[in-house]
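If you scroll down you'll find the structure; I have some questions about it.
With one protein chain removed, the remaining protein chains of the complex are shown where they sit.
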Amino acid sequence: MRQIRSILEGVGSTVQLLLRALSYVATLPRQSSRFIEQCYLIGYTTLPIVGILSFFIGSVLALQAGYSMQNFGVMQFIGSLVGLSLARELGPVMVAILVTGRVGSAITAELASMKVYQEVDALITMNIPPERMLVLPRLAAVAVMMPVLTVIANIVGWFGGAMICKYTAFISLSPKAYFASMVQYTKFKDVFDGMVKAEVFGLVVVLVCCNIGLNTRGGPREIGASVTRAVVVSLILILVLDYFVTKILI
Amino acid sequence: MASPASQPNPLPAAESPAVGVSVEALSKSYGKLDVFKDVTFAVEPGEIFVLMGPSGSGKSVLLRQVAGLETPTSGRVMIDGHDAGSAETREHVRRALVFQAGALFNSLSVYDNLALYPREHQMGTEDQIREKVMRALEILSLGKTAETFPSQLSGGMKKRVAIARALVMEPQLLLYDEPTSELDPVMSATIDEIIGSLRKEYHVTSVVVSHDCDLALSIADRVGFLMDGRLVHVGKPADLREPADPRIAEFLNPKIDVGNPRFKKIHTET
Partner (left out) sequence: MNNAQQTARVGLFFLLGVALIWVTYETLSGGKLFRDQGYTLIAGFDDVKDLKKGDDVRMAGVKIGSIDLTRLDGRRAVAVLRVDSGVLIPRDATATIYMAGLLGSNYVGIGMGTAGVPPLSDGQEISTTVTPDFNTIMSELGNLGKKLDGALGSFSSAMNGDGKGNGGLIQNLDHLVTDNRDKIGATLSNLQSVSEKINNGEGTLGKLVNDPDLHDQLLAAINELKATATQANSFMANAQGIVDHVKSGQGSLGMLLYDPQSAENLRVAVQDFRDVSDKLAKGQGTLGKLISDDSLYLSAQSTMKKADRALDGMTDSGPITAVGIVANALF
């Protein structure tokens, strides 16, 4: 019973946080420096790990597909398989998970420590709503950066798959054939759907992490607990939402 | 350290009138723990009200109610006719709270900490803001720390930065939580003087939570005494010289007597 109540409270406070943050949207131009800073943190600094991970995800996907497909002699479909799975599913989900781990946890830690050390209280007494100063720039930044990260993840992953196909002995599929089959079956709509998903995940992760951070109570020990909770909740939400968003998009 | 007496006041003439605070039958409890119960007092516009009491008596919690950071369990706090936590109060009353630990923004430099409020509320150009911030820092002898970060400062310096940050806000209602703890005597005197001059020149209403008896005696218009969750005394500071309540007398002039049963208790327990 208490768990259900706390879940409902979490959902309610997150939605409230979103609405409050959106009500300050007009102040965004004035906060452009904070927005840029958050873009830098969310987008630019996450890029290397996104690149590395998506390269290997693409490679492994191609490798596994090649291994399974060699019995059927349909190697030429590896390109479309890697292309579609990355664009529609793995790209957005992977980027969202990385953003959770790298950005979401940092957001929660920062906001939780601001809350614990009364900085948030100070903001409230200064009549600077934390939603405006702390949440809105992050939301805006993640909204702008998620599609960029996703498309980079897709492309790096596709090339990773192409490389594996060329240099693995039992596959040895030329990049030309690989990309030809990818282009044949992967439509821009697939990539676009993936970006919509990434957008939803990014906004939800940032919102949840902000909310859990701002609702931290107690001492410094609670900061760590909040970070753990934010990451776990975000990961669960990514996968649950993944199902529903996919269902809507298909 | 430079005496602030010769310094001009940091605040340009504030046009907004001072506000009064009335605390009406205020109670606060966390779960089953009652922090204080049925506290009623009023602070007149422009008055300096010092709230004293032993640690753990609920002074800081009371101050948080006035600052609108927490909602009371029962009763209410009215500022200028509106509830302390209401949007009207937040929008129309400039209210600054000096936290006991400073509550500085750790990610911002000292200068940006001070400049945040005027920037967010568009209180002038960047040059005007800079002038104002630097003046506030000078008054508290913090001129050299403008570009440092809060983590590089000592506890006392953080407190001074917090006070400077409150000054830059040009508040109508200033709430201090232990403003002079951790400060050396000269700085304490400076703080006393700042609180006093704000009242005199700009009619700023102040509520000071403290157990610093000297501060209470030197600047307070009235003193409230919070003990065991009750407001046991409200009166002129002069009354404290000869307190009627023995508990207050004991708090203000503790007699250190090793033969006191208090000490015996410690000895027997250890």
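Note that the chains take the letters A and B in the order they are written out, and that residue 1 is the start of every chain.
Throughout what follows, a contact is a pair of C-beta atoms (placed from the backbone, for glycine too) under 8 Å apart; a residue touches a chain by one contact, two chains touch by 3 or more.
A quick note: this is a predicted structure, and the numbers were derived from the prediction, not measured.
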Chains on display which the left-out chain touches in the complete complex: A
Touch with the omitted chain, as defined above, among A:Tyr40, A:Tyr67 or A:Tyr167: A:Tyr40
Absent-chain contact - pick from A:Leu28, A:Val144 or A:Ala177: A:Val144
Sole residue of A:Leu173, A:Val191 or A:Ala230 that reaches the chain not shown, by the stated touch rule: A:Val191
Touch list for chain A against the chain that is not drawn: 33, 36-37, 39-40, 43-44, 47, 72, 144-145, 147-149, 151-152, 154-155, 183, 186-191, 195
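Definition applied: only the chains that are shown with their structure count from here on.
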Chain A to chain B touching residues, read off their complex: 110, 113-114, 117-119, 121-122, 124-128, 133
Chain B residues touching chain A - in the complex, by the definition given at the top: 64, 67-69, 90-91, 94-97, 99, 101, 103-107, 116-117, 120-121, 169, 175
